[in-house]
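One chain of protein is taken out of this complex; the other chains stay put.
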Amino acid sequence: MATLQTKSAARMMMAPAVIALLIWMIVPLSLTLYFSTLNYNLFNPAETPFIGLMNYKFFLSDPAFLTALRNTLALVAGVLVITVGGGILLALLLDQEFYGVTIVRLLVIAPFFVMPTVAALVWKNMMMNPVYGVIGQFLNWVGIGAIDWFSNAPLTAIIIIVAWQWLPFATLILLTALQSLSEEQKEAAEMDGAGALSIFWYITLPHMARAITVVILIQTIFLLSIFAEIYVTTSGGPGLQTTNIPYLVYSQALLQFDVGGASAGGVVAVVLANIVAFFLVRLIGKNLDA
Amino acid sequence: MARAVSTRRKLTFTLIGWAVGLLVFFPVLWTILTSFKTELDAIALPPKWIFFDWTLENYATVQERSNYFRFMTNSIIIALGSTALGLIFAIPAAWAMAFSPTPRTKDVLLWMLSTKMLPAVGVLIPIYLIFRDWGLLDSRIGLVVVLFLINLPIMVWMLYTYFKEIPGEILEAARMDGASLWKEITHVLAPMSVPGIASTVLLSVILAWNEAFWTLNLTTSNAAPLTTFIASYSSPQGNFYAKLSAASTLAIAPMLILGWFSQKQLVRGLTFGAVK
Partner (left out) sequence: MRHVSYLAGCAALALAATSSAFAQETLTIATVNNGDMIRMQGLTDAFTEQHPDIQLNWVTLEENVLRQRVTTDIATKGGQFDVMTIGTYEVPIWAGQDWLVPLDNLGDDYDVDDLIPAIREALSKDGKLYAAPFYAESAMTLYRTDLFEAAGIEMPAAPTWDFIADAAKQISEANPDVYGICLRGKPGWGENMAFLGSMARSYGANYFDAAWQPQFESEGWKTAVAKYVEMMTSYGPPGAASNGFNENLTLFNQGRCAMWMDATVAASFVTNPDESQVADSVGFAPFPCGIENCPNQGANWLWAWSLAIPAGSQKAEAAETFISWATSKAYLELVAEKEGWSNVPPGTRTSLYENEQYISEAPFAEQTLAAINNADPSASADKPYVGLQFAAIPEFQGLGTAVGQQMAAAVSGSTTVEQALAAAQQTAVREMTRGGYIK
């Protein structure tokens, strides 16, 4: 089918997007690479001597670096588990017919409309605060007692906030996939006497496989750069318990105003993100060929 | 069996559905409720649910202090502008990848996504310098371009996965029937890709609407969208929950309304699988 003509047509169609992104990638990245070899502090922009790989050495030898790397991965994994699991359950629920399903669907999607900084502020002050947060009040009422989230379980708290924001995305994508599953298929299976669980396991889940892949891939990209939620709630603490790579780069760039160090951190982050993406694709990439 | 949904089953799901929906929605609901409280009621213990003196004073204060509609207009222009630009670039690219795949298609896709991984804060200074030299600081066009580039990989990816679901046989069948290229597009492809495009547009608009790094750092006032509007209400000195809630409600309201309306469109579109 793919004749020479359609091939060149395809190339023409892809060209604008590829070129635009190429420019967007190359220009900042090459500037970043260049800055990463300079001793360039924004407070002293007159002198920016070349210092080779010193910035990289400094960034990588930071004791915070390994902790940040671990936190970044834990954050991504935690949020993915909650959003994919919760997203599947919510999609199954919203696929049912019940009174007001349209409104409920909107309620579930709503968190996605909330800006990350606002979401973090609302959760921090009005939900999770151990004194006057709603969760604390509820736990007190039940008799468990309020949890001091940002001191005792800071990373968990941030995972909950971020997962809340991304749950709608997962639900929306998975619901779309679920609804394209034909009723006939399900009915045929029911005729064969298959139970609800085995229908889910052998028909529904495989059908959603590609959608799940999309959710995981796209979310991973966003989750690797989670920043606002940490910045608003814990500022990376207590200690380094919630410092991830983007927050570490931020502290170089906009607390230290160390452009050289931040650039080196940025380059390291890109390399790490690509490694993660590489393994991710090996792991689940086969779903994309379907 | 499954057709005849029993009333009991439906009621059970209604109960579960609403419980779960309200639970997920609760933080937003609480924000909206708080926006109608006085600052003192907003921090009252135990919390006041609905029995408080409802007031609009927070909205009045917010509107008096900052011209909400100017920020909202900027947000709309930036979100729609970057999405429209994104569609123009993404649809052909995704189309080509889905229907004329080459061995390298997947690599190109992954490469596109990888451009999103550079932490924004690490490239702020280079971008700021470029924007300064090109006179793009505090301009809507500058933000439209940046957000377009940021969201383009996601748009290509989403559209690609939707387009891939469209079976090639349908196209072939249409061709066999002697459909012209134009008919093929308008009668077969367009209806089938509408839901995918609609979801992609919704996602892109939301992401552009909520983007709070570039929009904050590259604007001053003329092009400032709602994210900067919010930044003037988060964490001031003194009690601020009620005013922040009012500002937040105003900032997310347009999106909620958009969601409400596109809901129908989305759901209708989502049933297209049944045709398959």
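A and B label the chains in the order they appear, each numbered from 1.
FYI, contacts are C-beta pairs under 8 Å (C-beta built on N, C-alpha and C of every residue); 3 or more make two chains touch, one makes a residue touch a chain.
Quick caveat, the model's predicted, so the values are computed rather than measured.
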item: Where the missing chain makes contact, among the chains that are shown; value: A, B
item: Of B:40, B:84, B:173 or B:190, the residue in touch with the unshown chain; value: B:40
item: Touching the absent chain when the full complex is considered, from A:151, A:185 or A:198; value: A:151
item: For subunit A, the residues touching the chain missing from this view; value: 41-45, 58, 62-64, 124-125, 129-132, 146, 148-152, 154, 231, 233-241, 243, 251-252, 254-258
item: In subunit B, positions touching the absent partner; value: 39-40, 43, 45, 64-66, 124-125, 128-129, 132, 135-139, 216-217, 220-221, 224, 228, 231-240
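Assume only the chains that are shown with their structure count from here on.
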item: Footprint of subunit B on subunit A - complex, ascending; value: 1-2, 6-7, 9-11, 13-14, 16-18, 20-21, 24-25, 27-29, 31-32, 35, 42, 90, 93-94, 96-119, 121-123, 125-127, 131-132, 134, 137, 164, 167-169, 172-173, 175-176, 179-183, 186-187, 190, 210-211, 214, 217-218, 221, 224-225, 227-228, 232, 245-246, 249-250, 253-254, 259, 262-263, 265-267, 269-270, 273-274, 277, 281, 285, 288-289
item: Subunit B residues touching subunit A - in the complex, by the definition given at the top; value: 1-2, 5, 10-11, 13-14, 16-18, 20-22, 24-28, 30-31, 34, 43, 45-47, 88-90, 92-93, 95-97, 99-100, 102, 106, 108, 110, 112-127, 130, 149, 152-154, 156-158, 161, 164-165, 168, 195, 199, 203, 206, 209-210, 212-213, 226-227, 230-231, 234-235, 241, 244-245, 248, 251-252, 255-256, 259-260, 263-264, 267, 270-274, 276
